[in-house]
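There's a structure below that I have some questions on.
Yeah, one chain of the complex is gone here, protein chain that is, but the others are all in their spots.
When the chains are written out, they are named A, B and C in that same order, and each has its own residue count from 1.
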Amino acid sequence: MQWGGLMSGVSRFGVSIDSQLGKRFDEHIKRKGYSTRSEAIRDMIRDVLVEEQWESGKQETVGTITIVYNHHTRELDHALTDMQHQSYHQIISALHVHLDAHNCLEVLVVRGKSPEIKKISDRLIGTKGVKHGKLTMTTTGKELE
Amino acid sequence: MQWGGLMSGVSRFGVSIDSQLGKRFDEHIKRKGYSTRSEAIRDMIRDVLVEEQWESGKQETVGTITIVYNHHTRELDHALTDMQHQSYHQIISALHVHLDAHNCLEVLVVRGKSPEIKKISDRLIGTKGVKHGKLTMTTTGKELE
Amino acid sequence: MQWGGLMSGVSRFGVSIDSQLGKRFDEHIKRKGYSTRSEAIRDMIRDVLVEEQWESGKQETVGTITIVYNHHTRELDHALTDMQHQSYHQIISALHVHLDAHNCLEVLVVRGKSPEIKKISDRLIGTKGVKHGKLTMTTTGKELE
Partner (left out) sequence: MQWGGLMSGVSRFGVSIDSQLGKRFDEHIKRKGYSTRSEAIRDMIRDVLVEEQWESGKQETVGTITIVYNHHTRELDHALTDMQHQSYHQIISALHVHLDAHNCLEVLVVRGKSPEIKKISDRLIGTKGVKHGKLTMTTTGKELE
């Protein structure tokens, strides 16, 4: 389990918990498919740290922007292409899915500080022809072993 | 620390965590004002359990409905009073705050199954004159020691 | 409908919408209990403006902090009282509800800039003995007629 290179190592701490609450937690992590309590708790910890990172806006982070749109809207196609080129330092990859004869889904993976990513997301979601758009806040994975 | 009556007791389990992640978690809980890791982790656990309870809709739970409105809107006053009486089994308490000469805030504490509470919340927030409204999902506190 | 005093007045604008989307919106607002489309749309508009206000952190705003706790935890009682006095400029009112023989719910109405309110909320929710806590972001109601 040597994920983090030289700087890391595994430590261990104890959690005291009311037995009944512990039992309900065990049922929860079973439903969620976790194999151990530690794994579930590490996930919760990483989740709050990622949230803080996005709130602070100071560190580089990663987001995915999901948009669903009608591909007949030529105007949008151009806008998307232009914006992807203007922000090419931030947009590192894109996936395009044909949902049906009319509707497309596009996911962009964007890297940068959270205010920059939010700006790109607002612009894309606000483009005429985009039916639905969402920004998902995730992480570079660094310092989150 | 005998909160839960006869059924409870305190148990303890260990969490293994990458040292660097553990360090970042310690910084986080310090910023949040927690005195121990256990307390922070119990809060995270209760939080996901409350979320599940609200999603399932089967158990009795508690919510608070916060609305901000202009008290000159007489129509709203009547609507609020009527709805509080119609749903008096669910609405267990209310707090009224005068924010300024025009604006009032009202918080209602509502008890019931989550679909019932959501219905009351939708009706109140949808009443003409309500400027802003939010439903907060919390818990009866039972089984959450 | 003279809510806002001298500065206000009612204006009107048109929204063009695909007929099918319009029909689905009409069904939605009926389920939510709105009497007119305008009222539903004004609510959506106020909602995004309140969100922006909380993100910017520059203007005075209002939040409610809901906590559920076991009232036998004497330590918490003191902490709550102390914190309410320290932050008495911000905490403008409080409602206390006895949920059962053990569990209490308390809602605090807090006024200030969003970072200040978040700090108070973090401290209260992080206090030992608080089983569940949530911050609800609302508004002073000013400039939101």
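Convention: a residue touches a chain if its C-beta (ideal position, glycine included) is under 8 Å from a C-beta of that chain, and two chains touch if they have at least 3 such contacts.
Since we're looking at a predicted model, the values are computed, not measured.
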Across the complex, visible chains touched by the hidden chain are A, C
Given the contact definition stated above, which residue among A:21, A:50 or A:117 touches the chain not shown here?
-> A:50
Touching the unshown chain, chain C contributes residues 3-4, 7-22, 24-25, 28, 31, 37-38, 41-42, 44-46, 48-49, 52, 143-145
In terms of residues, what is the contact footprint of the unshown chain on chain A?
-> 3, 5, 29, 31-36, 39-40, 43, 46-47, 50, 62, 64, 66, 68-70, 72-73, 92-95, 97, 99-100, 102-105, 107, 109, 111, 122-123, 125-128, 130-134, 136-142, 144-145
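By our rule, only the chains that are shown with their structure count from here on.
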Quick one: do these chains touch in a line, a ring, a star, all-to-all (complete), or other?
-> line
Report back the single chain whose CA centre is most distant from the CA centre of chain C.
-> A
Provide the C-alpha centroid distance between chain A and chain C, rounded to the nearest whole angstrom.
-> 27
Sequence positions of chain B contacting 2 or more other chains | 3, 31, 46, 144-145
